[in-house]
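Rather than the whole complex, this shows some of its chains in their spots.
Labels A, B and C are assigned to the chains in the order they are written; within every chain, residues are numbered from 1.
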């Protein structure tokens, strides 16, 4: 089970951002996002400043802007909501191209669009430069409760088990003359899903017991956890981005 | 629209309300961590991982409702509650939300407290309370378990969706005025459909597991095995 | 025992070659080259052993024989039908070729043993008493009748292997391909399986690391190494050539000897 090495969003390359320990990247990403969210929505220039920061980090991380743009489509539903707000919003209204729009709603739509997009871009930068396993390692080093990192570790591993067992079930069926377009066409979607669940569990349970047999006690070996932990320099380097963002947010708050 | 409700993105709810719910979620999660530790033995650890993986995977398959624009997905609170209990169950859903927000930007990081409150805490708690209740009332058969899982799913999804409405009322960044009632109605309607889909998936999964490995179903642990006709022993599934 | 009398009318098989593999090359998605031009023909009704060290590409080749893997160079022809992407052709080929996978977990997926065995024949259109007879016969043949209502994943490894064999026997394929069928079987089950296989009127390709077993069952043997067929000869001759065997990490168990004929069979 090759769990957790890479995920679909990981961009496998070397860059200063890739090399940063995961914990500082997570902290920086969260701090940046909070600064963005705290910014008043009327301060348009501030969001321009955040966008510049994102582009700079993407350049250093050697992550393409086009990749960022396509991947950020995940927030499409929010965009739809943002476009609905000018019609739903109450209070003062203006007319634009014959449409009657709520001013508050327009600001609200913009607010969601700008903050949502910047948040998604920040996550994508983290995802693009950090493997899943490093991400968990980072959470562990940030003192996330062990039970959470343990569940997350297994979650990643069992995603692979689920996919692997689904593949096995498919091969088993097609080679005995069945011709399913989906795994679950046998007895309906849910029944197939139930069978897959049970199968994945029993495989996963055996894998877990085998891990336990080799001394696993809820955490990955210490030797791996400590290798490459963040130094003060790492923290300083990574802090530049959230500090800049906080500066922008503070300025926006003061300037109103 | 419910994807939005379920995974609130940055900027929809204002800072103070998001911070308040983050604090609330933190306290609730701390309790779950403390209680969950006792539960998480060699049997439950892999199950918790699989439940989280399953929710994670199934959330990727959004199922369309009405039109392509409106799509919904499994929340997983009921499934988690039946299979691993309320404490570890809430943690499983929370882990899914944390990982999704960190690496997919699905649900804003700054809104994590709101999302966790709705889906992990509210969704799982409501589901478990219902399960505990229904397993005592309903006949102890496969059908009884299926109905329990189904009802718990529908209700927990509905409640979680109304959690969003409440949060929006408290701190929505845009005042939708009288439309708030409409929002609540739309959310309820859409989530009834999602809940039914989720209920079907949860019920079949749980029944499949209960038939082959009843020992794995947390909610049945202190009960007699299906399909024993006996009434529930004192102190049945509620604990 | 498995009787083949009740088989559906044999398709008009004009071709005397059951299997014809030409120039098959294959690389896995991660770039690992597994097959580097495999050529191989199996006449109808012959029993052939496919030998070779770990990682030689045997399983990869087997997965080509019914189109589960494809996409590299070369062609695979099964009784005149060439494997391609066409659904109808693939379905017909999978009807003719029965594969027992190396890992029984790749084979079994239904809630009970009996359902799993019935799955293949049911897909062939069998129903009712005929279907039931197929299942009963196949389970009988592998000695798993008493476990017919159990969940396959709750069986021991060797029991799962037996059920895996039964699922394919029940389909009465024309060509039977077995990937290490004897591993994890107890010695009696191994002998019983050999007897069953010997009694079947099918073309047989068997991958195995058990050389005496290959000798017992198959007249002809191939050695696959590093993605190429490196030898093709009567099994007895091949096993007598210890130098050749040693080159490919093969050897007979201690104390076991074979009388070969002429060492004139190596592939250039």
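The definition used in the following text is that a residue touches a chain if its C-beta (ideal position, glycine included) is under 8 Å from a C-beta of that chain, and two chains touch if they have at least 3 such contacts.
Predicted model, so just to flag it, every value in this text is computed and none were measured.
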item	value
Per-kind copy numbers - full assembly in this file	A x1, B x1, C x2
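The definition used in the following text is that only the chains that are shown with their structure count from here on.
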item	value
Most extensive contact between chains (C-beta pair count)	A-B
Euclidean distance of C-alpha centroids - chain B vs chain C, Å	47
Separation of mean Cα positions, chain B and chain A [Å, integer]	20
Chain A and chain C: spacing of chain centres that average the CA atoms, whole Å	45
Multi-chain contact sites of chain C, meaning residues that touch two or more partners	111
Where chain A touches two or more other chains at once, by residue number	195, 198, 202
Chain A-facing residues of chain B, complex	1, 3-4, 9-12, 15, 18, 33, 36-37, 40, 42-43, 45-50, 52-54, 56-58, 69, 71, 88, 91-92, 94-96, 98-99, 101-106, 108-110, 173-179, 200-201, 203-205, 207-209, 212-213, 216
Sites on chain C touched by chain A in the complex	66, 68, 87, 91, 94-95, 98-99, 101, 105-111, 119-120, 123-124, 153, 167-168, 171
Residue numbers on chain A that touch chain B, as the complex places them	7, 9, 26, 29-30, 33-34, 36-38, 41, 72, 74-75, 77-78, 80-81, 85, 88-91, 104-105, 107-109, 111-116, 118-124, 126-127, 130, 132, 135, 139, 145, 147-148, 150-159, 161-162, 189-191, 193-195, 197-198, 200-202, 204-205, 207-209, 212, 218
